[in-house]
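The other protein chains are all here in position, but one chain of the complex has been omitted.
So, subunit A:
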Amino acid sequence: MDRALRRKITNSVFIGLCGGATLVALAFLVMILWTLLSKGVGGIDLKIFTMTQPAPGSPGGLLNGIIGSIMMCGLGMIIAVVLGILAGTWLAEYGGKTTYGQIVRFFNDVLLSAPSILVGLFVYWLMVAHIIGHFSGYAGAVALALLALPIVTRTTEDMLTLQPNTLREAGMALGAGRGFVIRSIIWKAAGAGLFTGGLLGFARISGETAPLLFTSLGNQFVNLNMSKPMGSLPATIFQFALSAYDDWQRLAWVGALLIAVAVLAVNIIGRMIARETHRP
């Protein structure tokens, strides 16, 4: 067998394997989405968005969970993005090479893969048991923030490190201070990347159930006061999916579909905004 033929065969086999693996991964994704759609779409109606969770057998929706999820994810993301971008910026631009910086980075990476139930327990101990004294939406938001924070921090550091040093030097050569260069040039140059970090963080926390179970507890009524226990979609799904009632199980599927659609929508919108603002 001559060399050219051998290379051709090797090439085809390798591409075949890659394609096969991709297909397997995609197949599972499609199956998940298909299950979600087929079981969830049928249950969607106006009641889902206007009524709170029902007793078994009576009509109802997911409004308490939807509002709770939006508020806790929203506050959690605000905390995570503000702290994460500042921490990532410090790691990339100031103290990343110091011993303290390396310790911070190490523990951030540990947090990155920390089991979410552990984070929930910690926040339970910190906020529910000590600071506030009872279950609340704030505790839920803090638990979610702690999960998104390491992702935002890590992505921010990576994206800022990617920016060429000459860009920093050029800013400073014009007489700008270091902090000003970072805020007005480097953050701007890394904008799309920072945005992606936020999206990844949001995707991570939007479906988290474990940390919410013993922080925000759950609430079957609509509650806009974050210092009180709050409902959330994942907690409702958890409760309903395990139940024996058909109508509860249907609602659980709808809730799962809503989370999937929300993550997808936020991703698509985010990418469109990033592309719009970063067109050369």
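FYI, contacts are C-beta pairs under 8 Å (C-beta built on N, C-alpha and C of every residue); 3 or more make two chains touch, one makes a residue touch a chain; residues count from 1.
FYI, contacts and distances are computed from a predicted model.
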Worksheet entry | Candidate names "Cohesin domain-containing protein", "Sarcosine oxidase subunit gamma", "ATP-binding cassette domain-containing protein" or "Carbohydrate ABC transporter membrane protein 2 (CUT1 family)"; UniProt protein name, chain not shown | "ATP-binding cassette domain-containing protein"
Worksheet item: Of A:24, A:129 or A:170, which residue touches the hidden chain?
Response: A:170
Response to the item:
Residue positions on subunit A contacting the omitted chain are 164, 166-178, 180, 184-185, 188-189, 191, 278-280
